[in-house]
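Working notes, beginning with the structure itself.
All protein chains of the complex are present and in place, except for one that has been dropped.
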Amino acid sequence: MNERLEKIGTNGRFMFLAYDQGLEHGPTDFNDINIDPEHIMRIALEGKYSAVILQKGLALKYWKGTPYEKKVPLIVKINGKSSAWKGEAYSPQNTSVDFAHSLGASAVGYTIYLGSEYEYKMFSEFGKIVEDAHRLGMPAIAWVYPRGKYVEKDDSPEITAYAARIALELGADMAKIKYCGSTESFARAVKAAGKMRVVLSGGNKNTPEGFYQVVQSVLDAGGAGVAVGRNVWQSDDPLKVSQGLHKVVFGK
Amino acid sequence: MNERLEKIGTNGRFMFLAYDQGLEHGPTDFNDINIDPEHIMRIALEGKYSAVILQKGLALKYWKGTPYEKKVPLIVKINGKSSAWKGEAYSPQNTSVDFAHSLGASAVGYTIYLGSEYEYKMFSEFGKIVEDAHRLGMPAIAWVYPRGKYVEKDDSPEITAYAARIALELGADMAKIKYCGSTESFARAVKAAGKMRVVLSGGNKNTPEGFYQVVQSVLDAGGAGVAVGRNVWQSDDPLKVSQGLHKVVFGK
Amino acid sequence: MNERLEKIGTNGRFMFLAYDQGLEHGPTDFNDINIDPEHIMRIALEGKYSAVILQKGLALKYWKGTPYEKKVPLIVKINGKSSAWKGEAYSPQNTSVDFAHSLGASAVGYTIYLGSEYEYKMFSEFGKIVEDAHRLGMPAIAWVYPRGKYVEKDDSPEITAYAARIALELGADMAKIKYCGSTESFARAVKAAGKMRVVLSGGNKNTPEGFYQVVQSVLDAGGAGVAVGRNVWQSDDPLKVSQGLHKVVFGK
Amino acid sequence: MNERLEKIGTNGRFMFLAYDQGLEHGPTDFNDINIDPEHIMRIALEGKYSAVILQKGLALKYWKGTPYEKKVPLIVKINGKSSAWKGEAYSPQNTSVDFAHSLGASAVGYTIYLGSEYEYKMFSEFGKIVEDAHRLGMPAIAWVYPRGKYVEKDDSPEITAYAARIALELGADMAKIKYCGSTESFARAVKAAGKMRVVLSGGNKNTPEGFYQVVQSVLDAGGAGVAVGRNVWQSDDPLKVSQGLHKVVFGK
Partner (left out) sequence: MNERLEKIGTNGRFMFLAYDQGLEHGPTDFNDINIDPEHIMRIALEGKYSAVILQKGLALKYWKGTPYEKKVPLIVKINGKSSAWKGEAYSPQNTSVDFAHSLGASAVGYTIYLGSEYEYKMFSEFGKIVEDAHRLGMPAIAWVYPRGKYVEKDDSPEITAYAARIALELGADMAKIKYCGSTESFARAVKAAGKMRVVLSGGNKNTPEGFYQVVQSVLDAGGAGVAVGRNVWQSDDPLKVSQGLHKVVFGK
C-alpha cells in the first residue's frame, strides 16, 4: 500500500468520520448533541475510526493539544464553501498544506467540483496541494463531486467513474466519491481509479442496515472503505452504528 | 480561555468599542463630536472598554505613539468596504497581519459576507489571516454577516447560527455576529460556535435600556460580550451608556 | 505635523503642481507649450511649488538627473488610467513604491475611485502602498474621487466628506479631494479627515480670481493647500497665477 | 537536432503513446483492459514508443519506481481539463515544471486552446513553462488546438498552420497538432513551424491502415512523428498497430 496512507488506515481499509458539515451545510445538520465537536471526537475515538475529518478551526480547538491528538489521526479538510451561496460551485483553499502539517495532520482533503465553471481553479489548486503534501510526506485526498450546469446527474455510473479517474490523474492518493447505484457500477469507478484508493462518501441519509449494505457493496466493488458523517452522528446510537460499520469494513 | 484572547478581555468577557464606521458607512454616521477619533479614544479609555476597533489609518494617527497605546488594547480591522458601492459584497484585506502586529495590535478583525458571490475570496483570505495571526500569537476575529442575493433574511436564527459556525470552522478565535431575536435562538448560535467566543455586533440603533437587554440576552445565551459602536458614541451620554454596559457585561 | 510630510510642505501648507494629465486625459489638455514637461518643471521651480506630481515616465526623463532634482521635490503618481476606456473606473498601480523611492521621490500618490465596482482592488492596493511607503519613510497620498454607477453626484458635501474619511481610514498621510461648493461643507470634509491633511484637487477650469477664492475657501475650511494643474499651466500667465496662489496658500 | 529532444526521439523521429484521456474525456474512452494504466505501460514498452505521455498522477503510480522508469521515457502533461465543463476552453496548469523534473520526466506537455477567450492565460502560462523547462534542460511541448466561438473549423489548413506557428513563436521545442487533410496542407504547417518539430495528434478514430496513411502523409510533409492514443490502445491488437506505426515512423 501507498506508504503515505498507512497512518490513516488498517490493512488497506479506511473508516473515516467526517465532520466538516458545519461549514458546508451549517447547523441545520445538527441537533443539540452533535453540534458539539467534542461529542464527535468521542465517537471517533470510541467508534475506532481510522481518522477524523475536520476543518482547521475544529482541529485547532478540539484535537490539537487534547488527548485525541495522540489517539485519533487527523485529516484536515483544507477547502470548503457554505451553502448560503447557491451559484456555480467553487470551494477555495482556506488552509495551507504546511499549516495542516504543522498542526499534526496525517492527511489533507480537498473538494473538486467536476464540471463546475470553476473546475479549472480547483484542478490547479489541487495540483499544487499534491506537490506540497508529498514534499511533506502526507497523502492528499480528493473529494470529487460532479456539479454545474452541464452535469445532469451527479451520481450516474459514468460520471462517478470519471470522478474517481480525475483524482487518480491529478495525483491524489485517495478519492472520496458518491455511490452510483450498484456494486457493478461502483466497481467500474474503482477500476478507473487504478492504484489509487477509493472510499465512499456516505452522504445520503439511510437506515443503518441500508447504509451497511451500501458500504458492503463498495467493498465488494473493490473500494477501500468509507467516510461517514451524518449516517453516524445523526443516528440514534452512533456507537452502535459505528460498530456495525467497523464490522463491515474491518470484518470485526 | 484561549490565551490569545487574554489581552483583550477580562474573565472571559469582552466589551469592544467599534469605530470602523468611517470606512463602512462614511461620515453620515457622525456628528461634529463623534466624527473626531480622539473623542472615541477618550470614551474607550474612560468607558473601560476591553479594546478599541480601528482601521489601520486611525490606529496610526490616534493610537500609535499616544497615551492610549499603553492603556487601550487595539484591534485592527484589516478589511473593509465603502457603502458607495452597492453591488455584491466583497470586503478586501487592506492591511497585512504583520503590519497590524508591528503597530502593536492585540488582535485583527476581518469581515466575511456569508452567502456573497465573493464569499470564496473572503474564506480564502481569512484562512490565511488565521495562520498569519497565530504565527504571531494574535487572535483573529471574524465579523460574519450574511449577505447576497440568496440570503433572504440576514438575522434569522438559522443563518445566525451558521455565521457563528463558519467562524469556528475557519479557525477564528472569536466571532462577531448579529442578534437574532431571542436568548434561545442566540444560545443556539453560541452552541454552534463551540469553544470559540461569540460577541454581539451591536449595530442597530436602540435605547440604552433596550440595548442593555439585548446584551444581557446575549450573555444569558452564553455569549462573551459585545462590540458596540453607534449605540454608544451616537448616544447623548456615551460614558453613561458605557458604564451601564460595563455593568451588564462585567457585573460592576 | 506628520514628519513624513515635511519634505513636501512648508508650515503645514502645500502647493503642488499636478501634471499627470498626459496619462489621464491625453494631449487634448495641452497646447504646444504646456505639452512640454520641461515647461512645467520651470513653472514648478519658478512658481515655488512645494512639489511636482508626475508619473514615473516624466520623473525619469524630466526630473531625475536634471537640476530640478535638487530643487523641486517629487511626488510620483503610481497609478493611472486613460480616458480612452470609458467603462467602470479602475486605476491600476503601474509603479512600485520601491521604484519611486529609488528615483528619489518624496511621496507617492494613488487614485481611489470610491464607489467603483473595482473599489475593492484600489482599497487593497492602496493598503499595501501605505505599508510600503511608511517602511521607506515616505508619505502616501490618496486622490479619492467618487465614481461609478451608484454615485449620483461626485461632489456633494456628503460624498466629499466620505472621500476624505476613506483616505484617513486607509492610512493615507494626505487626501486630495474635490471642492464641494462651500467653506462650510468643505470644513466638514476636513473634519472627517481628522489628523490627516487635505488638499484641494483643483481640477475644474476657473478664472484666476475664481480659483483663488476656492483655494481660500479650502484654507478657511481647514484644508492644507492645493494640487493644481490646468488652472495654472493652461492659463495665459502661469507664473502670475502661481504667485497669486502662493500668496493665498502661504500668505506671501 | 535540438539537444533537449534527444531523450525522447530517435534520429529526429518521435512516436509517443498518449494516455491523458482519463482526465480529458473520462473512462468513456476506456474498456476493461485499457482502463488500466499498467496495460498502457506494457504497450509503451513493447511497442517501442519514444516516450509515454501521462498526467502527474499516473506518472507517480505507474512509472516512478517501476521498471518502466528506466525503460520508457516520460512526458508529463502538466495541464488538463475535463469534458464535464463544456463552456469556453481553459486548461490550467496542474503540475509545476520543477515537480515534473523531480519525477524524472524527459519533457513537459501543455495544451493551448488557440482562439479561446482564455487563450491569454495559456499563452502566459506556457511562456513561463518554456523558461522553467529550459532552465532545467527539458523540452516544452505545446499541444495547440484551435477552439472557441470565433473558430469555425478547427482543422482547416490555415488554422493548422497557425497552430504550429504559435508554438514556434512561444518557444516550444515541439508542437502536437491535428491533421488538416492532405500532405500538401500539412507541409505548410510544418513549414510554418520552422526549426521546431511537429508531431501529429492522432486523435480521430481510424482503421490501422487509414491511420498509417495519415502518419505517412505527416512524415512526407516533413512532420517528425506522431503522438497516438486511442488508435492504438482502443484497437483489437495494440502491439500489432504499434509495430505497423513503428515501421512507418522509423522505417523498421
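A, B, C and D label the chains in the order they appear, each numbered from 1.
Going forward, contacts are C-beta pairs under 8 Å (C-beta built on N, C-alpha and C of every residue); 3 or more make two chains touch, one makes a residue touch a chain.
Note that the structure is a prediction, hence the values are computed from the model and not measured.
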Residue in contact with the excluded chain [from D:G87, D:G194 or D:G210]: D:G194
Candidates C:F14, C:Y68 or C:Y90 - the one touching the absent chain: C:Y90
Residue in contact with the excluded chain [from D:E6, D:E46, D:D98 or D:E158]: D:E158
Subunit C residues touching the omitted chain (full complex): 20, 22-23, 26-28, 30, 32, 35-38, 55-58, 60-62, 80-82, 84-87, 90-96, 99
Touching residues (missing chain, whole complex) on subunit D: 114-117, 119-121, 123-124, 126-128, 130-131, 146, 148, 150-151, 158-159, 161-162, 165-172, 188, 191-192, 194-196
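To be clear about the criterion, only the chains that are shown with their structure count from here on.
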Shortest chain-hopping distance from subunit C out to subunit D: 3
Same or different residue numbers at the subunit A/subunit B copy interface, by half rule: different
Touch-based graph of the chains, sorted into line, ring, star, complete or other: line
Every chain pair in contact, whichever chains are involved: A-B, A-D, B-C
